[in-house]
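Take a look at the structure set out below.
Of the protein chains in this complex, all but one are displayed in their positions.
When the chains are written out, they are named A and B in that same order, and each has its own residue count from 1.
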Amino acid sequence: MKNPLNPAIAGVRVSMLAHLYGVRLRSHAIQELLAGSGIAVGVALVLGVLVANASLTGAAAQLVHDVVGSADLQLAARSQDGFGERLLADSARLTGVRTAAPVLRENVAVVGPHGREPVQLLGVNSSVLSLGGFGARQFGLANFSFGKDLILPASVASAIGAEPGSPVTVLALGAAQASTVSIVLKSSPFGALASSPVAVTALPSAQRLTGLEGRITQILIAAQPGAESRVRGELQRLGAGRLNVEAADEELALLAQAVKPNDESTTLFAAISVMIGFLLAVNAMLLTVPERRRFVAELRMQGYDRRQIVVLLIFQAAVLGLLASAVGVVLGALLSHIFLHRIPTYLTTAFPIGGQQTLRATTVLAALACGVLATLLASLSPALDLRADRPTDAVFHDRSGGGEVLAPGTAVKLAVAGVVALTAIALVLALAPGLTIVGGTALALAILCAIPGVFALVARALHWAAERVPSSSLIVVVSELRTVTTRSVALAGIAALAVYGSVAIGGARADLLRGLDMNFSEYLGTARLWVTSGGNDLTTNAFNPAGATAAIARAPGVASVRVYQGGFLDVGRRRLWIIARPPGDEPPVPASQLLEGSAARAARLLDSGGWATVSDAFAKERHLALGAAFALPTPSGLARLRVAAITTNLGWSPGAVVLSSRDYRRYWQTAQPSALEVELRPGVSEAAGRREVVRAIGRRPGLGVQTFSERRAQYAADSRQGLYALSEIATLLLIAAALAVASALSAAIWQRRARLASLKIQGYSTGQLWRALLLESAIVLGIGCAIGAAGGVYGHALASRWLRLETDFPAPFEVGLGKVLLTLALLAAIALAVIALPGLLAARAPARASFQE
Amino acid sequence: MTPLLSLENVSKSFFDGGRRIVVLDHVFLDVDAGVSVGVYGARRSGKSTLLRLAAGIALPDSGAIRFEGRDVARMSSRERGRLLRREIAFVSATDWRANPGESVVDHVATSLGSDGVTMREARRKAMRVLHLLDAAESAEESMGALSLTERARVLLARALAREPRLLVLDEPALLPSLGDRDRFYALLRGVAREWEIALLVASEEMTALQGLGVFVSIADGGLVSTESRATVVSLPGRRRHAAERVGQ
Partner (left out) sequence: MSTLELRDVIKHFSSDIETVRAVDGVSLAVHPGEFVALYGPSGSGKTTLLLLAAALITPDSGAVRFDGRELSELSEREAALYRRHDVGLVFQSFHLMPHTSALDNAAIKLTGDGCTLREGRRRALPWLERVGLGARAQHTPEQLSMGEQQRIAIARALANEPRLLLADEPTGNLDSKRSREILALMRDICHERAIPGLLVTHDRDAVPFADRLHTLRDGHMTGGIDPEPAAICT
């Protein structure tokens, strides 16, 4: 009677397969555990990076779709002042329009008992529900009416310590208004809405809170089927060149453009992580090869045929792979939750990005599949014994013992391949810097090829030294280095890749931070005190000064007050940062960020009116050279300007435009400042000046004062915070690699203890053996690290170049030798520290061990 | 009647550090059903090689190995697996590693797994065989804890569990106590007689092989029969080639 739960696969029952695996686990528990943890760490890395990659845009996509629902088009304002409400009725009347829903969106801050949070205020009415947004779809809330109070997501509410019914203050455009929290959205079932920095209220209430009565910033349009293009044309007519007509979810395209550099660098990182993860899994499995071969041989002598052996191997690999990958997935989710949870604040002022992680089922399955695949591939080598020309018990008569030795010719061939690849990469990237990401991955592979060759060279050098220097360790080390196995190459490879990734990405990051620091330092250096509506990072939120300007100017320590203006403007696919400099700002454009043109000339041209500086990518897109004319869509229509200079992106990925405040006032038709720049009289300290300005501002709670140093520090912190996750992962990668290398080295040393013990018989003391082992480990590691560092420095140069050429970021290249050495030292220290104990134990192995094979 | 196992003109050589050593030089050997053959040879004389070829674990360089007339080398991997599973059992005390913690009965039982039996059935069969060999008391003991004598018996039990028709044993009882050794061989001969299993046993201790039906000795790549009444026909092999260096 066959038991359906215990089928026979190729003639072997599943219970028998399980029992055989249990036998293996009992006898080699530690090896299997090591192998499993190698796989788990690999999978965790892969998943962590994949999730990080997807989360940013994923969360935003969810939020945007939650808001716009089924709307196809929108009529959008070009400045935060918005446009008049009467356009709503006009657009609703257009033929082909099914629904027209008004929205007022403004950046505000909500202050509660425990703190304050910047949010995007969304003023809507019930028409937005008929579009299916705001949970209307999920709950059929067609008749919900938005009250005058605030609906806050749970994330915001808990941050400020508010509950339903709590009174809060809304700081908008420099003014403060009181309000109350009516509803707190819990994360399920509201998904993205519940974890995004938004606050929802009825449209009139939002208008009152922001002081923008009668105005809205968007009209969301749902068109009748097939009427979309006609409606679009009509809307453009309505807009009369002053408003943007675009897809309802245009936001996402703009965001995608803004995070592109982030995405691409994370992709490179993901690729390196995948490689390391795979190597970790393979390396871990390689350790188990010798005893698995013996196990297989014994089974074959008991009558298990080849097919059954293959089934057994696959079964074991599948079980181990699945279990270890599952653990890895959990670890990876944890990893991304802890380290990648933070959203770069510099993006949140421009885009509504929530904190929700998207862990899609497909991502998890992909990571699982990678882990199982790696395990399967690595487990197959005992299957090599199944070849027809080999005797069944070949392994018992095998003299190589411990890893497949690489043929001597292979090292040379690989080295040549590596050099050729390197040359090819250098050539291709010199011509096409856009391929740097791919090139960086290829570079990682190329440096791996160099490893066997370097092993051979180092062995030769050490042998030369051993001939002349009295040392008991050297000859032992030389012998091991010459026994270059796939395992030792994998070990050094892991170290090399980890160091490569760390140095290349860390170096590029350091360059970027240095560039950004310099850039923002010059940008902010035009004034000693900055007065803003607080909380916004790129000085893009205008406010109503309500007499503050004059009050500040009257303060005794103040020499002058200037009005700075700025904002965001959607041009094509770019959300450009607009900077409007008042006369008196020295310099209006940071000199260090100029790519073409001169600072003095640019300042003069800006002042004269009709000129602006643009960032390089934008100029290239529109084929603009110095002096060329271009047009910007503004709230008053097209503004015709000429290029005064070409700059980097000034720290904002999509690009920046600098013009004079006179031009800004003319085209944006507003005199409201985004910041007040305060100059102090000579001899007045910043602290003293700040005190006076604060007093002058008095009770306007919506305004905040910062000194130049404070604001510069804030910008520096934001830059770092945006790039923080990257450096954390790089560190984690290093640590994981160090531990993996250490454990693999320990296991390899342990497997050699019979041979080590035989040295004892020849008179080596434990101390001598231990020193030899440490030296050998240090050299193997050192080779990997050195190759990784060399490749990493080149990779760093490539990455910085990519940042400058492809993304316009300011990133002056500097080798940073100190950091490279620190990375090497860290890896080496961790690995050696972990090896020290098992190495000592192996060195202490009794000589008996060599008598028992 | 075709012999159960027959080696026809079989040659096998190995490479040892650049030299080619001829271990078996055009040898012939027949083993009839139910007959027991002892192979005596000094160390490194090629006994193990001969046995491994006979059991189908290694393949000859030239010549044929036939089981019931069928050429083993020409069989598919599945057929050869079936051969090792049901017809021939190979016991080698040296090529063996203990799996710590594995009990005796489990060790015997896993060898039956290739036949598609569940673990429970396999254990039952294993216990039966262990009883027959008087080794049932150590059934739950760990393999690693057995004495050499007990282990020899368990390895025999593992081979017998599959009910083979030919049992090939390579130095199965190199024991410190002569008495234990003789008792083992007596048991082996008794079981072979009762179950009508053909035996092919190799040892470097001639006294161990007393009592077997046929006696062959191996030296210099050739087999020599010392009993003229054997059903074995063998030719004295040519002298081994002087060490040829093939390549450096």
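Simple rule for what comes next: a contact is a pair of C-beta atoms (placed from the backbone, for glycine too) under 8 Å apart; a residue touches a chain by one contact, two chains touch by 3 or more.
Keep in mind it's a predicted model, so treat the numbers as computed, not measured.
Engineer: What are the shown chains in contact with the chain that isn't displayed?
Structural biologist: Checking the complete complex, the chain left out touches A, B.
Engineer: Among A:296, A:478, A:697 or A:842, which one touches the chain that has been omitted from the display?
Structural biologist: Only one listed residue reaches the unshown chain, and that is A:478.
Engineer: For chain B, which residues reach the chain that was dropped from this view?
Structural biologist: Chain B touches the chain not shown through residues 16-19, 21, 40, 42-45, 98, 100, 144-145, 147-148, 174-178, 205-207, 217, 219, 224, 226, 248.
Engineer: Tell me where the left-out chain touches chain A, residue by residue.
Structural biologist: Counting over the whole complex, chain A touches the hidden chain at residues 399-400, 463, 466-472, 474-476, 478-479, 482-483, 754-755, 758-768, 846-848, 850-853.
Following the convention adopted for this analysis, only the chains that are shown with their structure count from here on.
Engineer: Calculate how many whole Å lie between the centre of chain A and the centre of chain B, each centre taken as the average of the chain's C-alpha atoms.
Structural biologist: Comparing mean C-alpha positions, chain B is 63 Å from chain A.
Engineer: Going by the contact rule set out above, which residues of chain A touch chain B in the complex?
Structural biologist: Against chain B, chain A makes touches at 3, 6, 8, 11-13, 15-16, 19-20, 23-24, 26-27, 294, 297-308, 388-389, 391-393, 396.
Engineer: Of all residues in chain B, which touch chain A in the complex?
Structural biologist: These residues of chain B touch chain A: 52, 55, 57-59, 77-78, 80-82, 84-86, 90, 92, 95-97, 99-102, 106, 110-111, 113-119, 122, 158, 162.
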